[in-house]
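Contents: one structure, followed by commentary.
With one protein chain withheld, the remaining protein chains of the complex are depicted in position.
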Amino acid sequence: MSAMTEAAEEREPRAKASVEETPLPASAPRPIRCAARGVKKAFGKTQILKGVDLEIAEGSFAVLVGPSGCGKSTLLRLVAGLEEADEGKLEIAGRDVTRAPPRDRDIAMVFQSYALYPHLSVRDNLAFGLRLKKTPQAEIDKRIDEASQMLGLGHLLDRLPKQLSGGQRQRVAMGRAIVRRPNLFLFDEPLSNLDAALRAEVRVEIRRMHERLGATTLYVTHDQVEAMTLADTLWVLNGGLVEQKGAPLDVYARPRTKFVATFLGSPQMNLAEGKLQKASGGGFVAEGGGMALEVDVERFGAALEDGREVALGVRPHDLRVAQPGESPSLELRVEIVEALGFEAYAYGWAKASGPRVIVRLEAEHARRARPGDVIPLVAPPEHVHLFCQKSGVALDAE
Amino acid sequence: MTLRRPLLVLVALVLALAAFACGGATSARRITVWHAYRGDEERALKEVAARYEVERGVKVTLLSVPFDAYLSKLQAAVPRGNGPDVFIDAHGRLGTFTKEGLVADASGAIGEADVARFDETSVRALTQDGKRWGVPLATKCLALFVNTRLVTSEIATLEDVQKLRATLPASAVPLAYEAHTTYYHVPFLHAFGAELLGSAGDFAMVGRGAEDSVALVRDLTKDHVVPDEPSGALVKQLFVQGQAAVVISGPWLLSELRDEVPFKVQPLPTVAKTGKKMRPYLTVEAAFVTPDGAGKPDAVGFARWLGDDASARTRALVGKQVVATKSAWADPEVARSSALAAFHAAAADAVPTPTSTRLQATWVPADQAIKKVLRGEAEPKAALDEAKARFDDVMRPPPPSPSPAPVMLLAGGALLALAYFGVRRARAPGFRAELTRSLPVYRYVIHAVVTVCVLVVLPLVAGAATSFFAGGRGETRFVGFENYAQILTARGGALLGHGSFYLTLLVTILWTVLNVAAHVGIGLALGLALARPWLRLKAVWRVLLILPWAVPSYVTAVAWKGMFHRQFGAMNAILTAVGAPPVSWFSHFSTAFTANLLTNVWLGFPFMMVVTLGALTSIPKDVLEAAEVDGATRWQRFRHVTAPLLLPQLLPSIMLGSVWTFNMFNVVFLVSGGEPDGTTDILVSEAYRWAFTRDSQYGYAAAYAVLIFLLLFVATRLLGARVDRAKAKVA
Partner (left out) sequence: MDDKPSVLERVVVHLLLVGAVAFALYPVLWVVSLALSQGGLSGTGGVVPLPRAPTLENFRLVLGTTDPDGAWLFGRQLANSIVVSLATAAVGIAVAIPAAYALARFPFVGKEAGVRALLATQMFPTVASAVPLYLLLDKLHMLDSRGGLVLVYAATSVPFAIFQLRGAFSQIPVDLEEAAMVDGATRFQAFVKVTLPAARPAIAVTALFAFMSAWNEFILAATLLSREDAFTLPVVLQRYVGEHDAAWGSFAAGAILVSVPVMALFYVAQRELVSGLTAGGVKG
């Protein structure tokens, strides 16, 4: 797959050679607060992490995203000190903490299950960590006050966890992390137990909290919406390796592998296997699955070869209905139309034997589209993605 | 990760307890006396001891030891110097005492010159190998209690009693006594010139005389001279309520009698047919000095003190004892109690109970033989011959000492196999890393491992090791696998013959299966009933139904035994109320087994109910709702959803419950006591019998215990595998 899979000795050169990573947001370079270097971890015979490098800049919000089993939670638990790495090194705030127990790492964590102490009131849950550190009571009260104001927990302080709703529990769990004022915040899929509406609300809240506290954060999720909306830096994990990292929009716009391309974006990117063909005007056309997509030659440059086997992809949002007279890239035979009101998705085929193709339709087209219709579509070249059919790596990242 | 703090606390606790235990240093002027007296007798003993304390300045600690534990406590404590200095017990165990060295020669307490001060028979009873082993205190023997209102004539012969039948009203019986108990039958035996134990220690209750004596009692019962199945409680009640003209009983009945009936006591009559007296066994209660006590002048002095004139007077007046000190009977106040005097007279004719350790083994077979004849299940000759065969079986000589090779080989083989697997395991790749990772964890388990190993496993292993030895206490020797061989071959008898391992095993399995089925059935039904959402007062129902669990099991067992009492039990009261004839619960296997079963079901169903209730809460409601939506009926929902989800959760409890039931000693031993004829015994109670009522064959009992363990271990391993499979299926 990528150079990152290579052995640990090549770590240094690889850092430089690694793919066109879009630079971090323009602000001045900040020191690294947390780093993992060449981390490996196996459970029994299953190798979960196969050598992962990770860096989180001071005050930034890093999101680890990936399908289940990709190792993201394991990586988080390694950072937390709940598991010990087999190989590699972990640093937090400049200190090697590879073998340090959790309590010596000065971190706070929000668990997927919230892990509220069932026998303690909300107040005591919040105070738990501070009391262990023998923080003066006045200071504890002050911090609990702050946190409960920020999260609106004031009226819940004397309740037991079992007397709280799911959303309230989630906020207590965050409060418990906030009062600690740790070096690093860790979130382990904190929203997965909430319903959709609440999830959106709390997501905003988490981002707001981050803006306000500016705390360095590592956040694990399998939900791409959370990943896209929350992250300063997105780390996409797959099969125990970092598949791509970067600002969320850059990763979205320039997926480095077929996996990243399909993992991010909903509905998924349309993909088909096909071939490159040299076009008359010196350009290239990628043909496959009933589509003939014009390619951005500047973007792919030398990787373009006549007859090369590629996977071609275009996101449903990037297809548009062809103007009258315009030559379409594909003709979609509609099977089903999903109308969402402000937009609609049409599902169908460009070719009977080809893969399913999805397209987002503007409201005006959506109203008219019926199953059985044939809609001519155009894919703008700048939105056409090409991947090597064998390695799955984007042609512009090889 | 440190566990040092709780470890320290635990160690401190243990040390504190140990210090607590060792407290109370002994001073030289202090003696300990054991006895099994209650009530008046205890009061008298205390008075006598108090006087000794004042007079001699010695602290006398009196300990009343429960009768059931008396001998085993002596056997355990005396050899290790933890026993008493002086103890009071019946002379019948003298053989055991001398054999095991529990007593010292008591010549210091009763010298040559003192012999004349005591009743001649009582001194004779305590003399063995030309030595006097104890100071005779009191005698107990059977005598005749005569209701002087019902009986105006003199009773000189048993035939006189028989004749009363004609003159008494139908509601009254001429003679009441515990006819099915050998101890009470001994006078009849003697009247026919027979004996219970022969001079060679053989079972002598066979032959013409013995057969005739048993036949006589059978005829008495048939002619309604003697009531059916008279228990001690019934005998007492019949006499107290004036419904028995004459009863045979001992001095212990005196304390139960108030002024309800006018009565007199006289020695047992003669059987006119043979012209011989009905001579009962004489029990001489004596003060014995232990080897420890023999070294203390205060202890020897106390034994002597107990038998002196003043003490005897107190024991007679306060303790209402039939004292063996002659001078007491010259005291006018003592002589005023005609009943005591009558017992004293009866004692003169009585036969001292043999002191041979073999006597102990005669009671059970003899009891069974008498019961069989009285129930009409066998002719006297057949019954008594069978009893002799059983006695000989129990008293069979211990097998010869074989070479220890087979046991050593097996032990060596086991060790070798263990070592082999250990080494193989240790050589397995990754073992070292695994072990390193495990090391910190051992700090969590070390307390439990040490505690359980020392206080649970070690005694069990030591107990199991005795299974390679045979013979009673003091004469044990190594016999290798002989105990096992004898058990597994039913000692040469029929494999499913009476008392064989296999028959007992079958009974045990039947017992376990029926019990567990009932526990689970009732527990499940009640659990499901209590889980009805609409049921009101759930907490009340639950508490009422849990009640049996809160009662100690031996209380339950003894109480139920009382409820199954032939005459006074609640069960027969219920049967009578619904018009059914009362049942003699413990004279048939089926009813006795049912009695045990009912008791144990009562004892055990709340546990399964609670387990079911708990397991029910873990069944997701939506699954049941889904089934309901799918159109399943109530029964189908239970059959196809609830039950399959419930069962795997219940299985571990069922397994544990089965193990407990398999070894449920208390109920079987206390309710039916194996009646009738040991048929309802399960393996554990059978093992107990070998250890404690059959000539102390601990090794044999231990072999039983080991076999029980092996059976359960294999069975649970097989079942466990099935449980895991069942669980895997649901998960």
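Just so it is clear, A and B label the chains in written order, and each chain counts residues from 1 on its own.
Everything that follows uses one rule, which is that a residue touches a chain if its C-beta (ideal position, glycine included) is under 8 Å from a C-beta of that chain, and two chains touch if they have at least 3 such contacts.
A quick note: this is a predicted structure, and the numbers were derived from the prediction, not measured.
Colleague: Which residue from B:Glu159, B:Glu256, B:Asp392 or B:Asp630 sits in contact with the chain not drawn here?
Modeller: Looking across B:Glu159, B:Glu256, B:Asp392 or B:Asp630, the contact with the absent chain belongs to B:Glu256.
Colleague: Specify the residue from the set B:Gly463, B:Pro582 or B:Gly673 that touches the hidden chain.
Modeller: Within the whole complex, the residue contacting the unshown chain is B:Gly463.
Colleague: If the hidden chain were put back, which of B:Ala310, B:Ala330, B:Ala405 or B:Val454 would touch it?
Modeller: B:Val454
Colleague: Have a look at B:Ala156, B:Leu496, B:Val543 or B:Ala626 and name the one touching the chain we're not showing.
Modeller: B:Val543
Colleague: Can you name the residues of chain A that touch the chain not displayed here?
Modeller: Missing-chain contacts on chain A: residues 80-82, 101-103, 107-109, 111-113, 115, 117-120, 128-129, 132-133, 176, 180, 186.
One rule holds in what follows: only the chains that are shown with their structure count from here on.
Colleague: Could you grab the centroid distance between chain A and chain B? Build each centroid from C-alpha atoms only and quote it in angstrom.
Modeller: 76
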